[in-house]
Structures are given as structure tokens and as C-alpha cells.
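One structure below.
As you look at this complex, bear in mind that one protein chain is not there, while each of the others sits in place.
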Amino acid sequence: MKRVAICAAAQHKIEPDIWYKRFQGMLLDILEDLQKQTGFIFDDEKGVHDIVSCSDDFFDARTISDNGVCDAIGGHYRGEDKMAQEGLNGIGYAMAMILSGHDDVIYLPAHCKESQAESRYMNSNLAYDPFYCRCLGLDYLNTAGLQARAYMQKAKITEEQLAKVVVRARRWASRNPYANETRQLELGDVMFSPMLCDPIRTLHAYPESDGAVGLLLASEERAYEFTDNPIWITGFGNCMDSYFLGDRDLASSLALKKAASQAYKMAGIKSPKKKVDLVELMDCYAYQQPMWLEGLGLCAEGKGGQFIDENGPAKYNVNLSGGMLTGRPLMIGGLYGAAEAVLQLKGQAGEHQAADVNCAVVHSTTGGAGQFHTVLVLER
Amino acid sequence: MAEYFGTSVEAIFNTMPERFRPEKVQDVDVVIGYDITGDGGGKWLVSIKAGTLNVEKIDGDFPSCSVLVTAGAETFVGGTLGKIDLGTAMAGGKFKVNGDITVMTNIVPAAFKKFKVAGDEKQAEELISIKYTASINQRFATGPIMGKWFKGLQEKKFYATKYPSCGRIQIPPREVCAECVVRSEEFVEVGPNALVANTDIVYYASPDPLTGNVRSTPYVTLYLWMDGTTPGECLSFDLNPKDTHRIKRGMRVRPVWNENRTAGIDDLLYFEIDD
Partner (left out) sequence: MGKKNRNVAIVGIGQTEYSSHKEYQNQPEMINEAVRAALKDANLTLDDIDCVVHGNMELFECVHQPDLWHVLGTGAFGKPQFRITTGGTTGATIVCAADNLVASGMYDVVMAIGFEKLQEAGSTTAGITNMADALWYRHLQTGALTSAEANLTIDEFGAERARRAAIKHRIMMDKNATINPRAHRRFGLEYEQAEDLMKTSPPLVGELRLIHMCSQSDGACVMIFAAEEKAKALSSKPVWVRDHIAVHKEEMVANNYAYERPETSHHTAARKLFARNGITDPVGYFDVFEMYDPSTWWGMDWIREFLLLEGDAHIRMVENGDLNIDGKLPLNPSGGVTSSNPIGATAMARVAEAALQLRGDAGPHQIKKEVRHGLASGFGGTMWTVLVMLEKDLDWQEVN
């Protein structure tokens, strides 16, 4: 199979409330950044003529949310498909568009403001069926709480271990100019922060965030027109789990393991523990960091707590951007991870650059308690 | 007497007084003529005024009515019982409504309890329907470009964006020209008057999704070429109701401003014919 590259990535600074710009303005900033980096144009012959956008109608409170930003993403008289799941899936889809031969360059712009709605959790409550789960009041926070309880028991996660995850995330975020929440914390701050949704404490949860991301993807034949160091997408996988919480083993991520397995298979990776240098995973809540690391095969099943104490996350360069935990908008949490991984692989991550990064794994999740997972493998 | 679906046209009208719900129609003043044709049909006049009902069977011509319903007997009975879809019947010309259709869609269903054929309740499975309004408040950002548009309205001005690349002068202003995908650099003042390029006279009352209020009809939506903008740009806005039946494409219009302006869409009331 021929290869597809991410030529460049542009990130908008993530903030709790970007009240002073609307989506079109944020995306125009992203576009100009990306065009400056790559020189790409919109054009039927040599430029971009198909776009994969990413946005969510609920978060935008707008039907056909891509229609509002069409002008700023080059969609006028061009093709544009809206990825309605978390944005990392857009990369998989854009890759398919290129591998199919339909396109050789794709622009991928994405946006989301969690601050627009009075409550991002009320949005997620509407993901549940109107007859039962919604009436129970399920949303992505309390389903995470249920999962956290189950997982923490299985993997013997302690309050102190969760606190270590958060403190480390903040430390790295302070070196990332795009990160949202960078205030430094002590273990005690986290361990004694008020309960948000037992056992998830306020400081275990990702803060409300607004942002936008853009990527330029190209076929192997054309990637070098846009960059000297294309980053190859060598693996992609996604997978859907059951809907009712009771149908799932909440302490183990069936969907993540399957998605990771597909991605590793495509990338020819037999031993992720040996091959993977860097991880950007979507940890909305602190317990998810060890849990998703287990699902990704980088930590043994049920050993998440021990993994943290042994500095496993540091060993695998997990979330050197600060990760989801320091704040990213839900619908593009994974895409921000992809942008970060691209910077790391290109050696452009500045103060939070890791050494010897050749193979990165990027992860995202959609739905309550990780019902749906996506895994991407990027290599130099 | 002719029977349809286990009942008759007469039964429906005869039971109207006992099914009447005056509390639901306190502000209503309508006269509905029913011209039911075919076997078992007839002419009825149903008047609802100040919470009182009058139903009478008449001969000869109908006096002036708010609405005149013409239908075959079977269609009328079937529609009343829900066995025939009235929307389909209407579209197919089998159920005709002359006059204000909202009398039939809004007032009649409110005014009367549903007509049921005796014994029917046991046969049909009860359909429980729960209506739920999902409401999540939103705070939308204008950004600086759209913000300037609203500020302009407050000052009774129309601002457009101009681009360094193409020649487009667009309203409402936006960050980027969709054609060349280049950032706008400057604002220009345009209008205030405009040419009417197209019109929509709207009879169908649809809800405004932001307020839930049903718009009062008829109203006219204008498609305008505002002075000073390029001819491919169109500002769509309301017409002063007084000009509803006079407006034609090719006419020129001027804006009418709200006396209280708060930098929002209500600052501009509507456009009216500039004569």
C-alpha cells in the first residue's frame, strides 16, 4: 500500500473561553498558519479541492455545522465532508480518500468550543437514548465516574497515583505554548480537591476548552512539495463498543484493544512496547491515562497503578503536551494529540521536545466511558 | 344515514358541543364553514367566539367565513378519526381549505376533544407520546468582524468587507472571501438603500428555532442588492408588512430602523419601498 503523510499541523491556542473570536476567525488563523508552513493553495489542479472538516452540531448548536465555516476552510465550489466523530477519525478518512486515488492532497480543519453551551455535560446527556439512559441522567462525566470506580479497583489505582498523573500533566503543559491549563500543582492539591463525580475529583477532570486544529495530508508522491519532513501515517484503527454500560466490562477497553490491534497490524508493529517512542492519548480524566495505556498494550492489563509508580508514562513520553487532562475541546482532543505528535516527530516541539522520536501513537475516544476508540500510528 | 369507519358525518357535528373546550379558545373568534359532499354530507357552520360555540346545519350559500372546508364525506370522517392522513388528502386535492389554514391546524384541535367511535378505545393500542423540550442555553460569539456589523447597525450604518484579492464587497461582513479564501482587510460603508432582486411571500407559519415563537404570516422576505456592494452579494431581510402586496422585483427599498438599538438583529426592523 502506498503511504499518506501529514505534511504539517497548525494548532490554535487552547483557552477556556475564546469569546473574542468566532469559529470562522479561529479557522482562518489556522489556515494562514498552515499555508505559511506548506505553501498549499486551493485549486483543482495542484492544490486542495477536497476538505475533511471536523465539528459537532451539538457543540456548535448549529445544524450542518460545517456550513457556517465553509468560507474559511476553502469549501466554496469544492468538496467537503464533515467528520462527526472525534477528529482523529478524520485523519483515517482523509487517508482513505488519498489511498483510493480520489485525491492527493486533503486539508483537515477542525473546531470546537466547549464554552458556547451552558454545559458541555448537558450536550453529552443528549447522546443517550431518550427513554431510559437519558432519563437516568447519564452523561460522559458520570459514566466516567462509574468506569473510574471499576477500573481503579481492578488496577489498584490509589489517590496518590492519580495525583501524580495530574501533577505531571501540568508540569509538561507549562512547556507547551498551546496548552490551556498550566497552573502547577502539588500532589496534595489534587488529592484533596473537591469531589466532582465520585471518585473523580475536580482536579482529575479536564477543564472546559475552546480550540481549533488544522492538518495538511498528502500522498507519498506529493508530500515533499509541502514539507521537507513528512510524517507518515503507518497505522489506523477505530472500534465501537456496546451501548449499555451493563453490557460492557467497564474496567477493560474492548474497543481500544481492537482499534490498537488494527493500527499496529497496519503499521507492522508486533511489539508496541519496543517500537513506540511517544504517546498522545485522550485522558479526559486522570484514571484514563493508565487505563488507555493498558488498552494500547504499553502497560500490562490490570497493572496501571504500578505502571504509574514505575514512571511508565515518562518512559513512553506520554502526553508531553499536557494531554487532554490539561484541556482540549472534546470533539478535537485526539486531533490536538496528532498535531503534537507531528511536532515531536519533526523535532519542532521546542521546550517539550522528546529525544529520538521515531514512532508515535495517537489516541482518541468518543462516547461515555470510552465506548468508541481511535488509534493512529505516525512515523518519521 | 351513510356510515364511514363505523360512524357518520352527523355524529361528528352533533357531538361538537359536548366535546367543546372553551378554556382553550378564550381569545378565538372564527367562523368555519364545512361543505361536506357526497352521501351523508351536508353544510355546517361552526362559530367560536369569546369561549362560546354555535354549531348549525345550513342550506344554501355560506355566509362569510374565516375558513371554508370542502371535502367528501368519507375523507372528512376518516380525517377526523385519524384513519386518513389529512395532509396527504389536502395535497391530493381531496380536502380543501379556503382561508386561514391555521384555524384547522391549530384552533380546531384545541377547541374540541378528539372524536372517538364508541367501542373503538378497546381495539387500538394506546400510543403514549411524551413531549420533551431539550433546552441548552448558548452564548454565541460574533468575533470582531461580525461585531463591527452589529455595531454599524446600532449606528444606522451598513458595513461591508472588502478584500485585497478579488473585488467582492460583501454583507454581512465576514473574515474571509469564500472565493479566494483571503482575509478581509478593510470595511466599507454601503447602502443604505437597495434594489430588490427577488422576493418570497411566506404563508407558512414556521417556528423561529431560537425563540419557539411562530412567525405571523404572511410576511415577505426580500433578496436585496445593497448599493455599493458587488452584484453577486445578496442581503436577505424582512419587508415592512405594509408593503406586502405592493412589492415587486426591481423596486428600490430603504431601511427602517428601530428607535432602540442594541447592536443586534432587531436594530433593523425591515426595509420598505423607497418612494
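Chains: A and B, in written order; residue numbering restarts at 1 for each.
Please note the rule applied: a contact is a pair of C-beta atoms (placed from the backbone, for glycine too) under 8 Å apart; a residue touches a chain by one contact, two chains touch by 3 or more.
Remember, predicted model here, so these are calculated numbers, not experimental data.
Peer 1: Which residue, B:202, B:251 or B:273, contacts the hidden chain when the whole complex is considered?
Peer 2: Of the candidates B:202, B:251 or B:273, B:202 is in touch with the missing chain.
Peer 1: With the full complex in mind, choose from A:25, A:145 or A:237 the residue touching the hidden chain.
Peer 2: Touching the chain that is not displayed is residue A:237.
Peer 1: Of A:15, A:29, A:80 or A:114, which one is in contact with the hidden chain?
Peer 2: Of the candidates A:15, A:29, A:80 or A:114, A:80 is in touch with the missing chain.
Peer 1: In the complete assembly, which of B:22, B:92 or B:109 touches the absent chain?
Peer 2: Here the residue in touch with the unshown chain is B:92.
Peer 1: Give me the chain A residues in contact with the hidden chain, please.
Peer 2: Contacting residues on chain A, toward the hidden partner: 1, 44, 50, 56-58, 61-64, 66-71, 75-85, 89, 92-93, 95-104, 123-124, 126-131, 219, 236-243, 254-255, 258-259, 262, 266, 366-368, 371-372.
Peer 1: By the contact definition given up top, give the residues of chain B that touch the hidden chain.
Peer 2: Missing-chain contacts on chain B: residues 85, 88, 90-93, 96-97, 101, 127, 134, 138, 140, 142, 146, 150, 170, 172, 174, 178-179, 195, 197-204, 206-210, 221, 223, 225, 231-238, 249, 264-265.
Convention: only the chains that are shown with their structure count from here on.
Peer 1: Taking the mean of the CA coordinates per chain, how far is chain A from chain B in Å?
Peer 2: For chain A versus chain B, the centre distance works out to 44 Å.
Peer 1: Applying the document's contact rule, which stretches of chain B touch chain A when the two form their complex?
Peer 2: The touching residues are 132, 134, 136-146, 174-179, 181, 183.
Peer 1: Where on chain A does chain B make contact in their complex?
Peer 2: By the definition above, chain A touches chain B via 18-22, 24-25, 28, 31-32, 42, 61, 70-72, 74-77, 113, 115-119, 122-123, 126, 130.
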